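As you look at this complex, bear in mind that one protein chain is not there, while each of the others sits in place.
Here the chain labels run A, B and C in written order, and each chain numbers its own residues starting at 1.
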Amino acid sequence: MAEAALRLEQAGYRRSALVEWLTTVDHKKIGILYYWTSIVYLLLAGFLALLMRIQLAQPDMNFLGPKTYNEVMTMHGTMMIFAVAMPLNAAFFNIAVPLMIGARDVAFPRLNAFSYWSFLFGSLLMWSSFLFGHAPDAGWFGYANLSSSRLYSAGPGLDFWDLGLQVLGISSIAGALNFFVTIVNMRAPGMSLMRMPVYVWMVLVTAVLILLAFPSLTVGLFMIMFDRYFDTNFFNPLHGGDPVIWQHLFWIFGHPEVYILVLPPMGIISEILPTFSRKPLFGAPFVIFAGIAIAFLSFFVWAHHMFTVGLGPVPNALFAASTMMIGIPTGVKVFNWLATMWGGSIDFKAPMKFASAAVWLLMMGGVTGVMHATVPLDYQQQDSYFIVAHFHYIIFGVIVMALLGATYYWFPKMYGRLLDERLGTVHFWLTFLAMNLTFFPMHFVGLDGMPRRYFTYSAETGWGTWNLVITIGAFILGLSQLVLLVNVVKTMRQPANAPADPWDGRTLEWTIPSPPPAYNFAVIPTVRGRDAYWIEKYGDGHHTVTDTTQRRHVSVNRDNPGHGLPAGVHLPKPSWWPMIVSAGLTAMAAGMIMHGTETLGPLGFPVVGIGAFVVFFGLLGWHFEPAIEHAEHEQAHVHH
Amino acid sequence: MHGPAPAHAQPGPATWIRVLVLLTIATVLEVLTYAFESTLGALTAPILILFAIAKFVLVVAYYMHLKFDNRILTGIFAWGMLIAISIFAAMAALYHIYGQPLLTP
Amino acid sequence: MQGTSVRWRLAWIFPLGGLLFTSGCGVIGGKIASTSDPAGDQARHIWNLFVVPVWWLTVAVFLLVTVWMLLNIIRFRRKPGDTRIPPQVHGNTRLEIAWTLIPAIILALIAIPSTRLIFELNRDPGQESNALRVEVIGHQWWWEFRYPEYGIVTAGDLHVVVDRPVVLTITSQDVIHSFWPPRLAGKVDAIPGRHNTMVFTPEETGVFYGQCAELCGAQHAHMQFRVVVETQEDFDAWVAKHQRPVPQPAAGTLAAQGKELFEGSAGCAGCHSVDPRYDPTTTPINKTLMIGPNLAYFPERHTLAAFLPNTPENLHQWIANTEQVKPYSTMAEKWWKIRAQQNMLLTDDQVNAIVAYLESLR
Partner (left out) sequence: MSQAHAAASHPVEEHTTTGISHNRLMMWTFLASDCMFFGSLIWVYFAYRGRYFEPPYPRDLLDIPYTSVSAAVLLLSSFSIVMALTALERADMKGFRGWLLGTILLGALFLGGQYYEFTTFYHEGLTLTSNLFGTTFFVLTGFHGTHVFIGIVWLLVQWLLSYFGKLTPAHVERFFVTTLYWHFVDIVWIIIFMLVYLMPY
């Protein structure tokens, strides 16, 4: 805080804390904004899941109507993917990546803020659909022509979905560009690609996936928008349009998307396991190449979501083969992680519990993935609860678990405090047991023929028993998350006295204080190997010491206390423009939604126009505003 | 090979004009190919594609400086193109080789 | 401290043991929609492939990862105060290759029989075989079945012959649906503008449950059908019956009143036909016959409005209270609600008459 105040003073600004958060371009703060926004959304979207679970607890329940159920289901899926899993990942990109590569910030700090605000506004736009009584209801992949024709989805629900996703997509692409450039261009001296921490690698790969996958979604969403607003024929069978085109566009995006979600958590696992096992990641180059292989393959498997569409036996067989191939690099990762633990000295602190459970759960969700890839089996499993089981095992089991692990792991770097270990243990066990209780029986009802997206079912189907179990599990799971909140509240009341390196870490973020000063590194470190910090502490592979007591005391990269910014450090200036441009963009989307309604229709295009105007002048303002303090000003201060 | 070459080590207007001439010739030939479609028959499509690729490469390599710039940039762009083209090819196969006929409205 | 860590170790065993136990104890099956209880060749082939090799290979992978993880947890847990740094093993290329190859082999063991089955399941027995050909058309939210060979059309119940292959040509009139009779076969999407085929041979007589498996709007969950698998004789009788017009109610009966209402002021005939016959040459699969399901011989169907048991009471409810029984359905939106607005809902007596009429269509 002291540095921040100093920095502001130096820049000639005096701003309140609120203004500081609104205008921040500091990756650490943006990371925290991302983090809490997505955690709130996790609770909200989880709350929607609980509503669904009440409705499905027993046959013929009458809690949510069919339409409401579909809205709740669609918003649960859409928000969990786009407003929880993706931004929660982005939170840790921001919190950890610049620190791990020894950088003072990301390449484009204001663009980073723009990504956050677009995410916030885009997701709020989508959530607001509930307020207008028309939430999207065509499922998270909004299959055309149910989604693309006002005949089958009247009202603005799908417009909220379509345009909200466009805004979120822009946010993701901007973020991916930023992190791609940051990682390629801002590594500390000596950090060659093969010395980069595996997490950073996975973020890099993820950025590439986002950049190449999202445009396909953007195009598809535009087509749905044109069909809905201008009566085009993209998905209109009456003029020869083929709704299956949307499925291709969506899954060309959608399949890489699931790896966009899971690769960074895999990177997190690859950081946590070595740290708590006191061993380097086993076969790190293999793990990295496996990540790249998964990313590459993921572009050529999309039709495995479409096995029942009738593409023909040859395409089905080819896509099945390419899909199964993904199991091989994923297996490499799993086995390397197990081998990392093997022979280690494993300290099962909370992050480690979450990470090792995630490894096991990845296997659990992965093997059912291979079953879906077996086309004939998928004829039975597609769109059944077996699929729901598969992806919750991975999405909750790997992504959410690993990100919860990351929360415990990097909390010192966020707030300078360590979360309570005992509560962490309780949180882990409740979550782990409840998630299995919730999602495992879904395999049973799935094999017993229960289709997904059913708002109810009759007693004669015999699905009632397991559904009750699932519902009970879901409630326990939901309540377990409150333990985390309690833990955070409790911890935040304690002084921020976490050591710089609480876990005996291996990478650069542990060389600087917790929380790091505004400029991260007073002196940019020089990197001599993948486990850059570990090597400094305990020597490289050949001269390793055998006991932590023999640790070499490399001085923690402390800042020069009380003297403000270290000489020569330029910090980016806070800025309103990113938020203004995002607001303009969101206004354009909102105007488009209004255009589709009866009551606000005439206002629609004017609002779009105003939004475009704001975007244009916002960009101009952005352009003219100096990104950092003027050099002379800076100089004067430093020579003070 | 080229190393991190700064933007300055580039050829000047003479090269730009030469490239422009080549681009113009290619365009003229393209349109001619189109005009003689009936004579060329099945050759038309490959010829057209060839000319388009030639023009594409000229602009990218010279006007966009990829030839003189850091190889990383070529790699990035080539991967984007590669993925886009492979998906395009897969889609073409799905729709034109394996696709069953759609119903006529 | 010691206590916690022991508990930690043991606790792993409960979920794992529990999961293995439950999955081993036949918690699935014996239900009307269970895929583990096949009654048709396609479902049987699929289930067999699921059990051997997929399930057993999965168990192998499961055990490998689980046991290794448990060993890691138990053997290499750090003792309190242990400051030892274990040997810094960076990798082992031979092991890496091994665990690249082993999954590849496992996957090949799955892929080979799977690919064979893909082609087998997609084989059309050919025009000259004795296969029964039926057109399946999805509507929001009911299924229409046309028999072009016999020129008959029905809804809700698909009649097929035991041990005789059926070739279904599947499409949709509005949005995408998916046709899924779990005990007989997998699912095939019904897509407007496309036609898909499904081939299977039912192997047991009986009435089998089927449902829509692709989200198709509000009442997606209420889009069931039944597959009636019967002997050739029963099927022939069924066809013969449907090639005849429905019986006329005797004059003066309640049913006759119902007929008048049905064709007249109640406005049913605008959307429903009671003639089971149609002309396949003028109405190919993607041309609509009627907005609503064909009601010929309606009392013989198993479901009403694609989810309710077909009883006269439910029928009464349906006509009197369409909006409550199946909100958002076309009949509720385009008939019941409009009549409700105009205060033209049928009286109880009128509904009784119509029910009597429909019940007479046997």
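Methods note: contacts are C-beta pairs under 8 Å (C-beta built on N, C-alpha and C of every residue); 3 or more make two chains touch, one makes a residue touch a chain.
Just so it is clear, the structure is predicted and the values come from calculations on it, not from any experiment.
S.K.: Could you list, sorted by label, every displayed chain in contact with the chain left out?
M.R.: Per the contact definition above, the missing chain touches A, B.
S.K.: I'm checking contacts with the chain that's been left out. Which of A:V19, A:L50, A:I245 or A:A496 qualifies?
M.R.: Going through A:V19, A:L50, A:I245 or A:A496 one by one, A:I245 is the residue touching the chain not shown.
S.K.: Out of A:K28, A:H134, A:R187 or A:R452, which is the one that touches the chain we can't see?
M.R.: Here the residue in touch with the unshown chain is A:R187.
S.K.: One chain isn't shown here. Among A:L64, A:V198, A:L211 or A:L447, which residue touches it?
M.R.: Of the listed residues, the one touching the omitted chain is A:L211.
S.K.: Kindly state which of the options A:I173, A:A295, A:M352 or A:A518 is in contact with the chain not pictured.
M.R.: A:I173
S.K.: Name every residue on subunit B in touch with the hidden partner chain.
M.R.: Interface with the chain not displayed, on the subunit B side: 3-4, 6-8, 10, 12-13, 16-17, 19-20, 23-24, 27, 30-31, 33-35, 37, 44-45, 48-49, 51-52, 55-56, 59-60, 62-65, 69-70, 72-73, 76-77, 79-81, 83-85, 87-88, 91-92, 95, 102, 104-105.
S.K.: Of the residues in subunit A, which ones touch the absent chain?
M.R.: Subunit A touches the chain not shown through residues 107-108, 110-111, 114, 170, 173-174, 177-178, 180-181, 184-187, 191, 211-216, 218-220, 222-223, 226, 230-234, 239-242, 245, 249, 252, 570, 581, 585, 615-616, 619-620, 622-624, 626-628.
Here is the rule we use: only the chains that are shown with their structure count from here on.
S.K.: Give, as an integer number of Å, the spacing between the C-alpha centres of subunit C and subunit A.
M.R.: Centres of subunit A and subunit C (C-alpha means) sit 35 Å apart.
S.K.: Provide the C-alpha centroid distance between subunit B and subunit C, rounded to the nearest whole angstrom.
M.R.: About 48 Å, centre to centre.
S.K.: Where in subunit C do residues touch two or more other chains at once?
M.R.: 193-194
S.K.: Considering subunit A alone, which of its residues make contact with at least two other chains?
M.R.: Within subunit A, the residues that touch at least two other chains are 237, 240, 242, 310, 312.
S.K.: Can you tell me which positions in subunit B touch subunit A when the two form their complex?
M.R.: 72, 79-80, 83-84, 86-87, 90-91, 93-94, 98-100, 102-105
S.K.: Touching subunit B in the complex: which residues of subunit A?
M.R.: Its residues touching subunit B are 184, 208, 211-212, 237-240, 242, 248, 252, 299-300, 303, 310-312, 314-315.
S.K.: Name, in rising order, each residue of subunit A that touches subunit C in their complex.
M.R.: 65-67, 70, 137-139, 143, 145-146, 149, 151-153, 237, 240-244, 277-280, 282-286, 308-310, 312-313, 316-317, 320-321, 324-325, 327-328, 331-332, 334-336, 338-339, 341-348, 356, 359-360, 363-364, 367, 370-371, 374-380, 382-384, 425, 429, 432-433, 436, 440, 443-444, 447-451, 453-458, 460-463, 466, 538, 541, 544-549
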